[in-house]
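Structure first, commentary second.
With one protein chain withheld, the remaining protein chains of the complex are depicted in position.
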Amino acid sequence: MNKQVLVIGGGPAGLEAAGQLENLGYKAYIVEKSDKLGGHLLKWDRLFPESISAAETLQKLLEPVGHITTFLDCTVVSVSKTGEHFSVQLSNDATLNVSAIIVSAGFSLFPAEKKEEYGYNIYNRVITSADLEDFFKTGSDSRIQNPKSVGFVHCVGSRDEKACNRQCSKVCCITAVKQACEIKEQYPDADIYCFYMDLRMYGRGYEDLYLEAQSKYGIRFIRGRVSEVAEDETGKLVIKAEDTLSSKPLKITLDLLVLMVGMIKNADNENLSSLLNTRLGDDGFFQSASPILRSTEGEIAGIFFAGASTGPKTLPESINEAKASALAIHGYLSKQK
Amino acid sequence: MIDFGYSLTSSSRISLDNINQKKLKKITAVEPDFLKCMACGSCAASCSAGNFTKVNLRMVILLLNRGMEKEAIALIEGCMLCGKCTLVCPRGINTRNLIINILKIYKEV
Partner (left out) sequence: MIFNGKQRIWSEYQKEIPDDHYFYVRSCIRQNFFPASEKTFLDIVQNRLGLDFFETEHHTTCGGIAYHSDSIPQETLMTIVARQFALMTDAGYKNYVASCITSFGIYTETLETWRHYPELETKVRESLWKATKREFNKPEYLAHASDVIYKLRDRIATASVNRLVNKKTGEPLKVVEHIGCHYSKMFPSKGVGGAEYPYVLTGMIEAWGGEIIDYPERRHCCGFGFRQYLVKANRGYSLSNTHKKFESMKPFKPDMIITNCPGCPYFLDRWQYVISEMEGKTYGENSQGIPVFTYEEVAGLVLGYDPWDLGLQIHQTGVEPLLDKMGIIYNKADKYKL
């Protein structure tokens, strides 16, 4: 019988890993805690930096996994390792006997209401980047009413010790630039402002999109973190920040404010890591055996990682890591009898 | 009115609500490169006038974007159009044309 591998988490990394493992001749099982495969990719409209359709991308990821046994609305309850074999009990009472486990459990979005001063869920016209992406996808959000001025706040819940998340979430800078261009396309008369601490345009094509945002779309970039948000008597938002380049406090009245929510650890990482006998880093993400040479491998033989379970990653990074992880498993299992 | 020996201090705060958007549109139309600055400071670092005067193109672009027009003009009047900033700008901004047009549009106040 083929050797079996459990994939925990059915987002892009988990789907890609499962597909690759099947190609390599293993039997993969996917356990997904929600009722759908696809993870955060389900909520995206177009992907940076080249505006590729998220739905089509997901469709392609799903194709090879059509026949893979998938458990939805399901979590891991217990794991015991005997020799080289894991016996895994699931919440649907199924028991799986597998030779390796991939943790592709992903990340959570920072809950924007935790930054109380930004007034998410308090002021009507404050939304998150996820809400805006949903608006692009569905075309409706009662909070977006032909805005004439829109602000984007970078690093909401990222690089923020007060929010207990020191890490950079990697994807928000470029997402803000993408979304700023998209909203300008929909509302050409709107003035768009991005409030940033640093602009991290490290990926291929990111810098081009940033330049396009400036020169083609006229997006204005203000280096300073928004300090507080309030509503004026007409319901518009009054934003305060420091313009750090001119060393002056700054005020602007806006119709819409978009909070670029960061990527944080999943709340159940702690439970999952204790079940798997793995370690978490200070940031709450999973710790791999070595951050450079063995980033997809756990410290326990037979445990592997893919995607944002080991920290914020972009979609192509997660998918590449899933391929690498599948290959690492292949190497590991080939050595077994 | 009574003089109490102290007075209201005018706010130094930037208000983006009160910017002259017309002039910004005008300068953008005649020199679209105005939008391309990313505030790296290469222009000011290499400026030959800047060693002896307050000339600072990075600051001028910033101040115009923040609605501080008078302050911006004061920082560009000493420019001698030597073109060193054009050489060093990583975004390839046509600084000479930009400076000339900033003076045209904003000095007519």
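Labels A and B are assigned to the chains in the order they are written; within every chain, residues are numbered from 1.
Operating definition for what follows: a contact is a pair of C-beta atoms (placed from the backbone, for glycine too) under 8 Å apart; a residue touches a chain by one contact, two chains touch by 3 or more.
Remember, it's a predicted structure, so these values are computed and weren't measured experimentally.
Novice: With the full complex in mind, choose from A:Tyr123, A:Phe136 or A:Phe305 the residue touching the hidden chain.
Specialist: From the options A:Tyr123, A:Phe136 or A:Phe305, the contact with the absent chain belongs to A:Tyr123.
Novice: Per the definition of touch given earlier, which of A:Asp35, A:Asp93 or A:Glu233 contacts the omitted chain?
Specialist: Reading the full complex, the residue touching the unseen chain is A:Glu233.
Novice: Residue by residue, what part of subunit A touches the chain that was omitted?
Specialist: Considering the whole complex, subunit A reaches the absent chain at 113, 116-117, 119-124, 228, 230-233, 238.
Novice: I need the residue numbers on subunit B that touch the omitted chain, in ascending order.
Specialist: 1-9, 11
As a working rule, only the chains that are shown with their structure count from here on.
Novice: Which of the residues in subunit B come into contact with subunit A in the complex?
Specialist: That would be residues 12-17, 21, 28, 32-33, 35-39, 59, 62-63, 65-66, 68, 91 of subunit B.
Novice: Which of the residues in subunit A come into contact with subunit B in the complex?
Specialist: Interface residues on subunit A, with respect to subunit B: 191, 193, 199, 210-211, 214-215, 218, 220-221, 223, 243, 245-246, 248-253.
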